[in-house]
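Structure first, commentary second.
Missing here is one protein chain; the remaining ones are kept as they sit in the complex.
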Amino acid sequence: MTEFALEEMILNMGPHHPSTHGVLRFIVRTDGEMMLRATPDVGFLHRGIEKIAELMPYESFMPYTDRIDYLSSLNCNLGYALTVERLAGIEAPEKAEYLRVIGAELTRIGSHLIAVGALLLDLGAVTPFVHALRERETYNSLMEMLCGARLTHHYVRIGGVAFDAPDGFIEKALSFVNHLEYEFLDEFNKLISFNSILIKRLANVGIITPEKALEFTLVGPNLRGSGIKFDLRKDEPYSIYDRFDFEIPSGSGKFGVQGDAYDRYWVRIEEIKQSCRIVRQAINQMPEHGEIKTKISKPFKIPAGEIYVRTECPRGELGFYLISAGGKTPYRLKIRTGSFSAMTIIEELSEGVMVADLVAIIGSLDVVAPEIDR
Amino acid sequence: MYSLADIIYRRMTETFGASDFLEPLFTIVSYLLPCIAILGIVSLISGALTLLERKISADIQNRIGPNRVGPFGIFQFIVDGVKLLLKEDIIPDAADKKLFRLAPYIVFSSTVLAVIVIPFGGPFIVADLNIGLLFIVVVSSLVVVGFMMSGWASNNKWALLGGIRSAAQIISYEIPVALSLLTVALITGTFSMQEIVKQQGLYPWQWFILHNPFTFIAFFIYFVSSLAEINRLPFDFPEAESELVSGYNTEYSGMRFGFFFVAEFANIFVSAALAAAVFLGGGNIGIDPYNSPLGYKLLMALVFFAKALSLCLVTIWVRWTLPRLRIDHMMSLCWKYFIPISVFCLVLTAAWLVAFKGNSVFWRIAG
Partner (left out) sequence: MKAAAQYFKNIWDAVSTTAAGMRITMKYWLFEPSITVEYPDRLGKGIKAEDLAADRYRGFLGLNLSKCIGCLQCMRVCPIECIKITTERLENVRFITRFDIDQSKCMYCGLCVEACPASALVFTKRFEGACYDINELCIRHIKEAVKAAAPKSKAEGQNSENRTGRINEY
C-alpha cells in the first residue's frame, strides 16, 4: 500500500509572474488554494544607486533619482533636490517651487492612476486599467511638454527647475485635472469602484490595523488606509505645501473593516482628487514671471555635514539621508523608500488567505519593484 | 425525428435504392457529412468570435483592435491560426507525454460533440436525439476531464491548480445549468431540441423565457452559470491570468494551445446557441421547418444565428466589464444563490403548469 501524505505545495510566484509589478519573487507555501505563507524575496532589481551617488557630482546624480521609482520620478527628483538644497543652504525661487509642486502633484496623479489600474488588472478587470492608462497618457504628454521626457522626467534641478512652463501647458493641465476630478473619477467609480464583485474581492482582505501599520513602519497611502492621517505635505510641510488647502483622505472601513485592501484602494482614488485640487490652486497662485533657477556655484560643493529630508512620494515617505564631507560628491547617500516597508508586511498578511487574495494584497500595497531594491 | 442525417440518409436510399449491403455505408456517410460541416462551421464561428472579442474589447477600451489583415482586420483569426500551426510545439521534459498530447483533443471534441444536437434552425440539426438536452449537459461537462488531464500532465503547479479549479467550478455549475434547463423541459415534456424549438414561436411572447416569471429567472441563471461553465470572466478561474499565470494551458504552445483556444470560443457559441434554442425560440419563425421552401429554411437559420450571436456579444461585453470573483465567492454564489433559486424556479414552474393548465403568461395574446 502506498501511503499518501498531505504535503504543502511550494510555489514560486515570480520573478516572472503577471501580477508581481516588476521583478519580484514570492516563495509561496500553499495548501491547495489556501496560503500558508508568502515570503518575499527581494533584490532582483538592485542597481546600486546609493553607491553610484558616491561616485558622481551632486547635479549628475539627479537623473538617477528618476530610476528609483519610475512611476513617480518627479517626486524623487524633488526629494533629492530638497535634500541637497537644505544642506547647501540654497533656496529655490518662488516660481520654481510652484512649478515643482504642479509637476509633483501631476506625477502623483499619474502614479496613483497606474497603481489603481494595476490592482484592478490583477483582479481581472482589464477595461478600467486601460481607461486609467488612457488618462495617464494625458499626464505623459503634459510632462513631455514640460520637460521633454514621458517617464524619467529629470525636471527638477538643484536650486530650481530646468524649464519654465511652455505655452499652453497651464491650460492643458487645468483641463486635465478638471476632467479627472469631475468626469473621469465619477465614471470610473461607477464602472468599477462600487462594483459588488470588486467590493467582495477587496473589502475585509489584507486588514492592517493602525497599530500594525505603525509597527511595520508603513508609509503613505498604505498608512492612511489604516486610518492614520499622516501626510508629510500637511504634517511637515516641505517646499510650499503649506500654502494649499487640501484634505488628507484616510481609510474608514468604507465597505469592510478599517485598513482593508478596499480602504487603501479608496484612499488612492481620493488622493487623485486632492492632487487635482492642489494643482488647480498652484496654477492660480503661480506668479506669471520670475526666476526658475537659483545659480549654484561651479563646481558645486556642499560644506561638510549631514541631513535627512523626507518628502511625500506617491508610495509614501521618501527619505534621503545625505552625508557630505565637503567635496564635490556625497560621502554617503541613503535612500529610504515606501515600497520596502510595504513589502515587509506581506509575509504577515499572507497567512491563511487565498492565492487570489495575495494578488489583491500586493496590488493594494502598490509596491514598485525598483523602489524596493534601488 | 427529422434531422440533417435523416434527410441525407433518405436521399441516399432514394437515389441508390435500399439494400442491406449498403445500409451501414449510408448511415455512416449520412452522419459523417453533417459532422464535417459542423466541424468547419464551429471552427469558423470560434475564429470569428476571437476577432469579435478583440474588436469589441478594443472599442470598449478606446482602442482600434486588429485592422491590418484584410479589410477591418477580418482575416486576423486565419493568420492567428496559421501562426499557431507554425509555432514550435513544446512538450515539457517532465510532463506525462501521453496525457499531455491527449488533453487538448478531449477538450475540443467534447465541445464539438455538443454541437451535434444544437438546432441551427429549420431542418439543420445533425442528430435530433430524443435526449438532446441531456446530451448537451452531459457532453459539455466532459471538458473537465480534458482540463484536469492537461493540468496534471503538464507537471506544473500553476497548471495543476488551474485544472483542479476547473473541476470544482464546472462540476458545481453543472447543477444550476441543468436545473434551469429542466424548467423548460417541464413545459415541453420532451428533451428533443427540435421539439423544444417547435413549441415556441416567432414572437417574443411565444418564447419560453417569457412563458412564466420563473423561466425568466431561470434564463438568467442559465446564462450566468454557463459563463462559469465555459470559464469566462468573471469566472475564469482555471486560467486566471494574474493568479495562475495561464492556468491549465500554461505549458501548452503551438496548435495544442490552439485547440484549447478554439474550444474556449466554440464553448461560448455552444452555450449561447443553447440559450437561444431553449429560451429564445431558436430558429422558429412560425413555419413548418421541414416542408417549406429553401429560402425560408435559410431564413430560420439566419434568425437562429442572430439570436445566438447577440448572446455571444453579451458574453463578451460582460467579460470586458467585470473583475474576477474569488474562488470561494464563486462557490458560494453557486451553492447559496444559483442552486436554491433554480430549484425554486423548477418547483414553481411545475406549480404554474398545474395551476394554469400549461398556459403561458401571454396565453390570451398568443392564442
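Going in written order, the chains are labelled A and B, and every chain counts its residues from 1.
Note that a residue touches a chain if its C-beta (ideal position, glycine included) is under 8 Å from a C-beta of that chain, and two chains touch if they have at least 3 such contacts.
All values reported here derive from a predicted model rather than from experimental measurement.
Although one chain is not drawn, the whole complex shows that of A:137, A:236, A:291 or A:347 it is A:137 that touches it. Only one of A:24, A:101, A:132 or A:147 touches the chain withheld from this view, namely A:147.
The chain omitted from view is touched by exactly one of A:60, A:178 or A:258, namely A:60.
Interface note for the absent chain: among B:61, B:166 or B:225, the touching residue is B:61. For chain A, the residues in touch with the chain missing from this view are 56-57, 59-64, 66, 127, 134, 137, 141, 144-149, 152, 154, 162-163, 166, 187, 190-192, 194-197.
Contact between chain B and the absent chain runs through residues 56, 58-64, 317-318, 320-322, 337.
By definition in this document, only the chains that are shown with their structure count from here on.
Those residues of chain A lying in contact with chain B across their complex are 9, 11, 17-19, 32-33, 120-127, 130-131, 134, 191-192, 195, 197-198, 200-201, 354-357, 359. By the touch criterion given at the top, residues 57, 60-63, 157-158, 161, 164-165, 233-234, 236, 240-245, 320-329 of chain B touch chain A in their complex.
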